[in-house]
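Every protein chain but one is kept in place in this view of the complex.
Labels run A, B and C following the written order; every chain starts at residue 1.
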Amino acid sequence: MTKLNVAVIGCGSWGKNHARVYNNIKGANLLAVADLNKSVAEEIGKRYNIDWYTNSDEVLDRSDIEAVSLCTPTLTHADIALTAIKTGKHILVEKPMTNTLEEAKNLIKAADVQGVYLAVGFVERFNPAVNETIKKISNGEIGDVILAHARRVSRRPLRIGDVGVIKDLAIHDIDIVNQLFDVEAEEVFATAGNIAHQFEDYANIVIRFKDNRNAFIETNWLTPRKVRRLIVTGTKGLINVEYITQEITIENDEGIYQPFIESREPLLLELEGFVNSILHDEQPQPTGLDGLKALNICEAALQSAKTGLPVRIQGD
Amino acid sequence: MTKLNVAVIGCGSWGKNHARVYNNIKGANLLAVADLNKSVAEEIGKRYNIDWYTNSDEVLDRSDIEAVSLCTPTLTHADIALTAIKTGKHILVEKPMTNTLEEAKNLIKAADVQGVYLAVGFVERFNPAVNETIKKISNGEIGDVILAHARRVSRRPLRIGDVGVIKDLAIHDIDIVNQLFDVEAEEVFATAGNIAHQFEDYANIVIRFKDNRNAFIETNWLTPRKVRRLIVTGTKGLINVEYITQEITIENDEGIYQPFIESREPLLLELEGFVNSILHDEQPQPTGLDGLKALNICEAALQSAKTGLPVRIQGD
Amino acid sequence: MTKLNVAVIGCGSWGKNHARVYNNIKGANLLAVADLNKSVAEEIGKRYNIDWYTNSDEVLDRSDIEAVSLCTPTLTHADIALTAIKTGKHILVEKPMTNTLEEAKNLIKAADVQGVYLAVGFVERFNPAVNETIKKISNGEIGDVILAHARRVSRRPLRIGDVGVIKDLAIHDIDIVNQLFDVEAEEVFATAGNIAHQFEDYANIVIRFKDNRNAFIETNWLTPRKVRRLIVTGTKGLINVEYITQEITIENDEGIYQPFIESREPLLLELEGFVNSILHDEQPQPTGLDGLKALNICEAALQSAKTGLPVRIQGD
Partner (left out) sequence: MTKLNVAVIGCGSWGKNHARVYNNIKGANLLAVADLNKSVAEEIGKRYNIDWYTNSDEVLDRSDIEAVSLCTPTLTHADIALTAIKTGKHILVEKPMTNTLEEAKNLIKAADVQGVYLAVGFVERFNPAVNETIKKISNGEIGDVILAHARRVSRRPLRIGDVGVIKDLAIHDIDIVNQLFDVEAEEVFATAGNIAHQFEDYANIVIRFKDNRNAFIETNWLTPRKVRRLIVTGTKGLINVEYITQEITIENDEGIYQPFIESREPLLLELEGFVNSILHDEQPQPTGLDGLKALNICEAALQSAKTGLPVRIQGD
C-alpha cells in the first residue's frame, strides 16, 4: 500500500491533534513535526518517534515529505503556506485560511501554478451530524431551506490567538451555511464588541443569501458553557444540529425524530479525506476557494460591525 | 371592597381569555362584552351571565363601565381606543398597541388630555420567569448584560391577523429587552420574508442599544414546534428563560442552577395589575409609552427589512 | 339531547375538579355537590349555581340525580358507595376504590345486583400519552413487552389522606401495567418505609406477571420535583411516557421518535366517558373489577413490605 509522507507544522493544542491523528491513519506516514517552541516540538517528536524541528523551513526542505498540515497562528499562514507550495508540498491550512483575502487569493493562485493541492481545515464539515443533516435536506425532509441559525459560544479561552471570535469560531458556521444553502451569500450585516479581549469577543452576524434565504450566527467568548448548535428551518420542518454530541433532531408536523448517528472524530475523517484524496490525485475538500469564501464573509462581517452598514459580498 | 366595572371589547381567542380572567379577579366586576360576531358575543355573555353587544359603542356608551380591555384586530385599535378614552374609560389595549406610530402617539396624548389611564397588553412582562430574571439581573448574578437573544417561533397559525410576525410575535421580546437593558435602543437592522402569508412570516432582527449592547430576535411562523426562549448573556453568566414552561436556568463558571418558580397565569397577573392600579389611581404597567417604544422598533425593523439598511431609532 | 343528571360527593381538591369538569361536559347536568365542610360545599355550589349539601345522603335521596362521582376520603368509600348503589345511582368511585378487598368485592356485587354501573377513577387511563403508548404497543412497534418501570414521586403533600403512597400514587401505575401486559400478575414483592408520615411514604414494588414479564414501580413522597414516568421495554424497543407533559418517546435501533400528541385533560376524557357510557347504557371504564385488581396488588405490596416475603396474587 502506498502511503503519503506527511508532517505537521505548528504543534499547539490543535496541531498536536493533527499529529496524533496522522499517526493513526493507515495511509499516512507521519515523518516530522515543527514548532517554534523547542520543548513542544521535542515532546511530540519523541512521542511518535519522528523527527522534530523548531523551524518550518527544515520540514519544507525535506524532499521526502509530500504534504503538510499547517497549524501555526493565523498571521503566519500566508508566508509558510506559500513556501510549502513552492517546495511542491500539498497543504492543508487550518482555518482561518489566512488573515487577509489578498493572501488567500495568492495561495490559491500559487497552488494552481505549482500544481499542488490546497485544502482548508473546516473540521465541522466532517462532523457526522453535519453529513446526516445534508443528507436529510437533500432528501427533502424539511422542504426548502429558508433559515439557518447558529449559536457557537464558549467561555473566554485562556489564551486568545491572533484573530477575534468571528474568524476563530463563526467561520465554522459560515462555511457550513455556505454548503447548506445552494445559493450565494449576497450581503452581511453584523454587530460586534469586545468586553475582555483585544479582538471582538462577541458578534451577531446576519447573512442574506440569494432568494432572501437568511442565516444568523451568534458567537461569543462570554458564555460559561460551550454550545455549538445549528438550527436549519425549511418550509416543511426543522433540523437541530448539536455539533458537540453529534446529534440531530428533525421536527415536522408529526413529531420529532432523532436518528442514531455513529459518533466519529471529525478530524480523523478530515485528515483521512486529505490523505486519500492526494493518494488518488484528487482535489481534497474543503478547497482553497471554500476557505476564501468563508474568509470573505468574515471580512464583510468585521467591516459591517465597524461601519454599522450592511456589506455586499463581491464575487471572486 | 370597591370593585372596578370592566368590559371586554373583542372576544376572539385572546379576548375570551380576558373575559374569563376578569371573571376570576376579586377587584373586578365584568359587566359586558362586545364582539362583531353575534354568536361569539352571545356565548361569552351567557357564560358569565353578563350583557353582550355586537358593537363596541354600546359598551362605551355605558357610564357604569369604568375600564375596558381592547382585544379587537390591530387595525381597529386606534379608533375604538380613542372613542373609549373620550368616553372617559381607562383602557388596556392589546399588543400591538396600534398599527402606526402616529396612532400610538395620538392615543397617549388623548389619554393624557382626558385624564384616563392607558395600558398596553404585553403579557410576557407578567410571566413569573421574566420577573425572576429581572430580579436575578438586578442582583448582579450575571454581571453586566451584554446580549439578549430571543427565539419566538411557531407553526403558521390557521388564521393570521392583520399584522405580520414582527408586530404579532417579536413585539413581545422587543418590549422585554427594552426592560432588560437599562439603555435606549439606537438602531435596528432586520431581514424578513414571507413564504406562506401576505405579511412577513419570518424575520431576523438585530437591535443595537447604547454602549454596544445587542439584542437579536428570531421569529417565524415556519417552525413545527412552538418555542419562546430568551437567552440573556452578561459578563459573569447567562440566563435562559423558557416563557412557556416558566422556567429559568442561570449559568455561571461554577454550574447551572434552575430555581423553582411558582407557575402563575401571566394574563391573570396582568389584569390584576391593571385593575388594582386603577383602583388605587396609579398608572398601570406597561404604559402607552412602552407600547409606543416597542412599536417604534417594529416599524424600524419592517423598514430595515424593506430597504436593506439599518434604521436609527428616533427618540419620542 | 338527553343529559345525565350528576352530582359530586366530596369537594376536596380533586372533587372540585370533578365539579368543574362536569360543568363543561355537554352530556352532563351538574345538579348538586356535597361536602362535610360547609364553606367548601357552599363555595362550589354557588360557583356553579347548583344545590349544595353537607351530607351525602341528601344527594343520594334525590331521585332526579342519576349518577355520582365519589371523591371523599378512602375510608368512607365503601359506605357511601353502597348507599349510592342501593338508591340506584350509577357511580364513579375515585381511586383507591375502597380501603379493603372485601369492601371492593361487596361494591361490585351490589352494583351487579342493583343493575347500576360502577366505575373506578383511574384518571391516567385517559392520559393521551397512555393511549398513544397502548396503540404503539399494539402495532408491535417495540415488539413483545418484557418490562415496565414506573417512577411516581413527589414532595410530601401538605395534607396526607387516609392511605399511604402505595394506594395513593402507585395504584395508578399498577392499573396501567395491568393494561399494558395482557397477562395476569402472579406475585408481588415490595419494600416500603415511612420517614415523615403515619403511612408508608416510599415503596419499591416488583410485580411478576405471567411468562416472567416484570414491572417495577418506585413511588415516594420524598422527592422535591414531581415525576410521573413510565418506561416500557420490549424486545424491539422502548417507550418512555411522561404523564405530566403527555409526551412519549419511542426508541428502537434506528433512533428516537417523539410523536406530537394533542394535549387533553385526562379528567375531562374520563368523565365524558363515564357520562356517555351511561347515556348509551354501556359499562363505563375502568370497571369495578379493574379497581379490585389494582387494590389486590396494593394489598399484596403492603403485605410483602410487612413480611419481607413475596406475595402470590389470588385470582378473584
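Side notes on the structure shown:
Just so it is clear, a contact is a pair of C-beta atoms (placed from the backbone, for glycine too) under 8 Å apart; a residue touches a chain by one contact, two chains touch by 3 or more.
Note that this is a predicted model, so its numbers are computed, not measured.
The residue from C:T100, C:N214 or C:Q285 that touches the chain not shown here is C:N214.
The residue from C:N24, C:N55, C:T235 or C:Q283 that touches the chain not shown here is C:T235.
Which of C:N23, C:T54, C:T76 or C:N252 touches the hidden chain is settled by the complete complex: it is C:N252. Across the interface with the omitted chain, chain C contributes residues 146-147, 149, 151, 153, 155, 187, 189, 191, 193, 195-196, 202, 204, 206, 208, 212, 214, 216, 218, 220, 222-225, 233-235, 237-238, 251-253, 256, 308-310.
Chain B residues in contact with the hidden partner, per the touch definition given at the top, are 253-260.
Methods note: only the chains that are shown with their structure count from here on.
The chain with its CA mean position farthest from that of chain C is A.
Chain A maps onto chain B through a rotation of 180°, based on Cα atoms and reported in steps of 5. For the pair chain A and chain B, the distance between mean C-alpha positions equals 43 Å. Of all residues in chain B, those touching 2 or more other chains are 224-225, listed in ascending order.
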